[in-house]
Structure formats: C-alpha cells, structure tokens
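Note that one protein chain of the assembly has been removed; the remaining protein chains are unaltered in position.
Chain nomenclature is as follows: A and B, assigned in order of appearance, with residue numbering initiated at 1 for each chain independently.
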Amino acid sequence: MSMNNSEWKPKIVAFCCNWCSYAGADLAGSSRLAYPADVKIIRVPCSCRVNPMFILRAFQKGADGVILCGCHPGDCHYSTGNYYARRRMTTLFSMLDFLGVEKNRTHVEWVSAAEGVKFSATMNKFIEQVRELGPNVRLEDIRCKQN
Amino acid sequence: MQAELIARAKALLADGTVARVLGWRKGDTDFNAEPAVFETAESLDEFVYDGFCGANLSKYMIKNSKLEGKTLVFLKPCDTYSFNQLIKENRINRDNTYIIAVGCYGKLDINKIKAAGNKAILSVAEEGATLKIHTAYGDAEMAREEAVLDRCKVCKGGKHVVYDELASFVDEEKPAAEGRFDEVKKLEAMKPEERFAFWQGELSRCIRCNACRNVCPACSCIKCIFDNNNYDAAQKVNTSSFEEQMFHIIRAWHVAGRCTDCGECSRVCPENIPLHLLNRKFISDINEFYGEFQAGEDTTSRAPLTNFTTDDVEPSIVKERG
Partner (left out) sequence: MFKITNDQMPKLLKAIAETKDLFLPINNNGVTNFGFYKEDCTPDLDTLRTVKSAKDAFFPQSEGLYAVTTEDGKFTISEEEYCNKDFVVFGVRPCDVRSFVVLDKVFLSDPVDTYYAARREHGIVVSLACHQPDESCFCATFDIDAAEPEADVAMWNIEGGYAWEAKTEKGQALTESIKALLEEADVAKEVETEKNCIRTILSVLPNSKLDVSAFGAGKTDDLFNSPMWTELSNACLGCGTCTFSCPTCQCYDIKDFNTGHGVSRYRCWDSCMYHDFTLCAHGTNRQTQMQRFRQRFMHKLVYFPDREGMFSCVGCGRCVDKCPQSLNIVKVIKRMGGNSNV
C-alpha cells in the first residue's frame, strides 16, 4: 500500500456506553457538530462491558486508534461499572505501552449525554493524535488487510 | 531433610490423618523429579525433595482436594501464596488438605547448568554452596547461586502464608530479595520501538504449547477463553504473529491482581520467553496505581481489578508519566 500521511485517514473505533456517551454522540449529531466519519461507534451497555479483547480485536481488524467513552465517574447507570472500566483500561493501556505499542493510539474519555460538544472535540483531537502516528503496524494482522 | 519429610508423610498416612501425599518423585536422573501422588508407605521410598523440585504443587490441589480424605501437600514459601490465592477463589477445599511447609534455598535450573557448558550430565550433587557436576566429558563445579531459577533470585522470602506444620529446616525469617522489578524498569526505560523489538523477538518464538497457561495456578478456569472453538485463536498456533501477541497480553491480564509471581510460566516455557515480565509489569502497575498488593497473602481481600475507589487514577496517567 502506497499512501502518504496526507491522504491517509485513520480508522477509529469508539466504544460508547449506551447511557451517556452514545447519547452524547447523538447530541453532537443533532447539534450539527462535525467530527470525521472515520470514527466507527460501537454501542455497549456500559463502559465496563468492554473487555481488553475488544480493544485488541479492533486493532487486529484494522483500527488505527481505539477510544472508550463512558459516563463520568459517579454517574454510571449501573452505579459502579465505569470505576471497574477505569482500572481495567489503565492497566491494559500501560501494558500495551510496555509492549511498545504507541500510547496515543488508545484513549478513555468520560462523556455525558449533555456533552455533545465535548464528544465532537474529543474525537477530533483523538483523530489528530492518531493521524500523527500513522497507520497501526504494531498491532495489525496482515490477513485482515484489504488488498 | 528428605528423610524427615518421608518419615512424617509415612506417619500421617499410617495414622489415617491423610489419605494420600502430594510430593515429588525421583526421576531417572538427578534433575528430573516429577510431581507425584503417593498412596502407600512403600511408594514413598521414591519421594524426593532437593534443589530440582521446582514445580509448584498448589495447582494439583484443585483436583486432589476434591478427593475423599485429606491430601498431604508439601509447599515451599512461594507455593503457599498460590495456594492461598486458590483458597480465596474457592478452587481448593482447605478442609481436605494438610500442608507441611518446607524450606527452600532457591531451586535449580538445569538449563543454566547446561548453559555453563556442561554437556551429557550424568549426575549433579549439591554440596553446600557448590554444585558438583559429573558429565560424560569430565567433571565440573559451579556455584549453586549461579544455577538457581531466575524467579529465585528475587525470592519473596522464607515466610509461609499458610500451613499446618513446619518442617524442621524451614527458615521463616529468610528476607525477601531486592530488585524484583529491576528487569521491568529496565524495559520501561527503553524507547517504545526498542521495547516493541524486544517483545517481538521474544514472543515470535512462542509455539503456543500452552504450558505457561496450564502450569499457572492462577489459570484455573475449567474452560479457558482460548479453548473456545468458536473463536479464532482456539489454542493452536495461527498463521499470523498477532494471535501469539494477543494470547500473552490477555493471559497476563486475566491473571493480573491474582498472579502471585510464582514464576512457573517462565520456568516451563520451552522457548525461554521471559513471560514473568508481563505479569510483573501488572504487579508493578497495580502497586503504583492502587497501593502495594501481594496476591495470595491473605484469603479475604478483593483483588485490585475487581475493586475500585472513587478517586482512582485516570487511564491518561499512562501518557502523563512519560
């Protein structure tokens, strides 16, 4: 694949919790706030539904960056789900860094249903970070490359 | 010390306290003793306890503690942490076990003796701080200290956290070794691309034999996620290097907060992959983020990853700490 960074568009997978962040994304949409279409949102019941395998699988199947969005700590629909997610993602991200995967490819952001502006800003910022890193090669599976 | 253990085991078998004994059986060489169950006094004559009995017996107790009658098991200090952790996870029936705590001076690694240039080893004798090695090509000596397993160099100390009785040669006061996280720190100090190259080099040797998982006392799931046939990476090796990488990340993560750092994974790896570094990285992170924690030290506390506080650090700490 011959693509230079200017025409290359990073693929982002965003896991969004159903109760806050997905609604935040909706609000961003209905408020006509722009964020690139390369963000693919996967709705999950709670941020703690996301197990580390989801993140790795996303990278394997072609994501260049993975972001997890959930309710603000203390606001979880199930009271405590995001507290567990927070510990899980902290340790997982640290491990990915330990294995030499660029740390800017992963991110967690707490976005409430009222924060459409924050959602679009977060996505724009994250995409920029990932764009700087270029395509994901350290966690890719060549079989999943198209072409 | 071996004679003392045999005598005690025979006595406990004879008076009916225990129905079987879980220990190590002499191999056909000095350095290949195997974990074994003894049910009669006569069979105990094959019992051995020496520097090569590195195997951690606690995981075998999952099976043995479910049998009728008590099982006597010999546990080294670090094995008791694994045992305690299994009690915490309700995998072992403590009432059905009788633990004799045995002392340990560091277990020997035959691969290190071989790496020192000894080929065709016919016998290895421990004489104090020296090993006398008899080979088909002549005799040699080496310092015992140079031949101990890597895990023993960062020993957790001589304390047994669970036992019914102590053998006479136990040194509960033996201090823990320094520098357990030195290797982790060394890697952390590298550049990301160097770390990536390091792990690629190591993990690319993985043959997916699953020995690390199967020996691990923390990996006690009846059915492992990697045994699921509806799932792309079920057990066997894949055509892409990604799967091996994922297997090791997920395996280490699944035991994070429960891993006692017993080091069995690295001991058994046929390809000498330093798998303990992955586990130790999680331990070091947990200590740093959520406070000092040693899995297996007690049987009641909540594991760090099944627990939380409202003011935990945010995942962005990974980026911020540089």
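Keep in mind that, in the parts below, a contact is a pair of C-beta atoms (placed from the backbone, for glycine too) under 8 Å apart; a residue touches a chain by one contact, two chains touch by 3 or more.
No experiment lies behind these values; they were computed from the predicted model shown.
*Asks:* Mind giving the shown chains that are in contact with the missing chain?
*Replies:* A, B
*Asks:* Of B:A211, B:I225 or B:I317, which residue touches the hidden chain?
*Replies:* B:A211
*Asks:* Can you list where chain A touches the absent chain?
*Replies:* Its contact residues with the unshown chain are 61-62, 143-144, 146.
*Asks:* Considering the entire assembly, which residues of chain B contact the chain that has been omitted?
*Replies:* These residues touch the chain not displayed: 27-29, 32-37, 55, 60, 115, 119-122, 135-137, 201-202, 204-205, 207-211, 213-215, 227, 229, 232, 234-240, 267-268, 270-272.
One rule holds in what follows: only the chains that are shown with their structure count from here on.
*Asks:* Residues of chain A touching chain B in their complex?
*Replies:* 52-53, 56, 60, 73-74, 80, 83-84, 86-104, 106-108, 138-143
*Asks:* Could you please specify the touching residues of chain B with respect to chain A in the complex?
*Replies:* 184, 187-188, 192-200, 225, 239-240, 242-243, 245-246, 249-250, 252-253, 256, 278, 281-282, 285-286, 289-290, 304-310, 312-319
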